[in-house]
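Here the structure is laid out as structure tokens; the discussion comes afterwards.
All protein chains but one are shown in place.
And then chain A:
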Amino acid sequence: MRYAETGFNLEVDLTRGNIEKVATDPRDTALYLGGLGTNAKILWDRVGPEVTPFSPENLLIFSAGLLCGTPATGCNRTILSTISPQTELMAFSMMGGFWAPELKYAGYDKVVLRGKSEKLVYLWIHNDTVEIRDASHLAGKGSVETAEMIRQELKQPKAQVAAIGLAGENRVYYASVEQGRSSASRGGIGAVMGDKRVKAIAVRGTKDINLAKPEEFITLCNDVLAYIKHREDNPIKGVMTILQGLGSPQEMKVHDEKWHTENFMWGNSRTRRKGFWNEEIEKAWTDTLEGSRTRLISCFNCPMKCGATISMPGVPTYMMKCFTKLTYTMAAYSDLDFGLRIAQKATEYGLDGFSTPQVMAFALELLEAGILKPDDFPGLPESNEDRFFYLLDMIVNREGIGDVLAKGTYWAAKEIGNGAEEYAHNTIKKHEQLPLKLSMLNPIYFLMYSVGEKINITQIEGQFPQAPFPKREHREKFCEDWIQVPHEKFKQYFIDWELRGENSIPYYPTVEMTCDIVEWQEMMHYIDDALGQCAGLSSFPLKPPYHIHNYPKFISAGAGIDMDEETLSDAAKRYRTLVRAVNIRRGMRREDDRPPENHWKKRFPELEEKLLDGYYQLKGWNKEGIPAKEALEKMGLGYVAEDFIQRGILTEDETADVQTETQTQ
């Protein structure tokens, strides 16, 4: 019997309309865990670098994490992987909610879509019955609307539905897949789904998920619940509100938006509005939030309530998750009321809440600068807010200039030319990032931004504080119950970290320390994405209930795979490298490992190169950021090395200019 996982994938060939239930190899689970790990393996094996995002050969994988559907609190992520139209690299976006556990209960770990359907279809998975059904009546429908309609026509109120909106159908490069209170937004996964002509996947399951060592597993779960309670009662002092507790940023709970509105950039990452937050605004925004938020809601098997149901007069009810609360508001220099209204429409269209507002602000900036002309915007409304609604429609319907903007700021700027590229200044690997502009380069963040292949900083940062605490005694206090560190040295790194003087940024933490810190944080995120664990209870917050010391036990007791800290770190390193390898094979190099153009005012080019060198060295990669032969072989990725040599990406006798002894701990 397989434990925690079901041991079966669904392989759906949309071109031929063929569905197969395929048993998977448990050895792959031991090597790559589940979720992201085995997704990366499938993409490496089956999607060559010549495959373009919108070709039938591109795969779209919906994967439940290894521990989804078990009683592990907060373990509910669906990890979607494909080749992104925007970055042309591997996209791996996650969504919370209820879909992944339901898939497990139906008896599957993954749904692998290949080919392209001729007509718009949806998939209905009900335990052993799997059908491809006509979806022509759902064309153009909103994502939330679609989910409701499917549940009704199937007479299955408990079915979980992941759907795209019009944006996905029209292949907008930053289209999302929406599901209940969650969405997979980054990387344009919705566009690939639309390209395959799949409107939705509905799933309902009533089977068991088994555990290898039941008593042990439940004890671990109870410990996690107890720790969550402990952390609720003991918020972390000395950090901003959203960092004090657990969960993914509980933006729908928080009223005080001084920090975000005054530190993040408005428009298309253009203007920092110091002193924006005042009493009047605080009151207005509080009223808006209180007046529209019906209830705080959670994902499957989690008490944290990071999302909310939003009902506003004249606007259909929808569910919102964390930071989208502010993205549209700030892009349009408007207020929260506008932000929540337009987000409803954008959710139905199925759009990434990070990229979309920036693309719209970018278009209006180009108009102001005379790079785009009034002719490009026929019938442009007068009011600022209406302009954003207008642009949203143009983009989603791919009308006129909207057709160009639908590709995101990077590709649109290239196409528009005439100086537009200077305005596309907030991308990493061609993808829009959080609108931040900071003063002094922070080495930890520099590295995380540069080498992150998840295309989203919040999905890399985490367990190490973002900044030093002003007083040494506070730092020492923080370290007292810091049980999550993989190694005691991290406590010393933090204790010695000062706001000013020798031990301050950018030269402290040192290159070596920075690499250690980044590797730890990155590793935790990668583990989460394989297990299907929400980062909000693990890799993202300070002092979370899940960490490197209890994770191996969860995997052993849950999945019955022998794991200790070392084997788990090795596995995470293995599929992290495999993600890198997929991207390297698609042409990514050192040149691409850099933060947005003007993210920091004060840059340190030499230090930045050293940081990259240091990180590559720690990983066993060469100067170009290519995993070297020795390192690959050591990780059991000899087949990657062979492929690289065959393609001339690595040479046979290349002695990597790196130290291959990768440093754990």
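FYI, a contact is a pair of C-beta atoms (placed from the backbone, for glycine too) under 8 Å apart; a residue touches a chain by one contact, two chains touch by 3 or more; residues count from 1.
Quick note on the criterion: contacts and distances are computed from a predicted model.
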{"item": "Identity of the absent chain, which is to be given by its UniProt protein name, from \"Tungsten-dependent benzoyl-CoA reductase subunit BamC\", \"histidine kinase\", \"2-oxoisovalerate dehydrogenase subunit alpha\" or \"Phosphate transporter\"", "value": "\"Tungsten-dependent benzoyl-CoA reductase subunit BamC\""}
{"item": "Absent-chain contact - pick from A:Ile189, A:Leu211 or A:Ala346", "value": "A:Leu211"}
{"item": "Hidden partner chain, touching residue among A:Val12, A:Leu166, A:Ile228 or A:Val404", "value": "A:Ile228"}
{"item": "Absent-chain contact - pick from A:Tyr105, A:Trp266, A:Phe338 or A:Tyr410", "value": "A:Tyr105"}
{"item": "Contact partner of the left-out chain, one of A:Thr309, A:Asn397, A:Thr510 or A:Asn550", "value": "A:Thr309"}
{"item": "Chain not shown, touching residues in chain A", "value": "69-71, 73, 98, 105, 144, 148, 157, 180-181, 205-211, 214-215, 217-218, 225, 228-229, 294-303, 305, 309, 311, 317-319"}
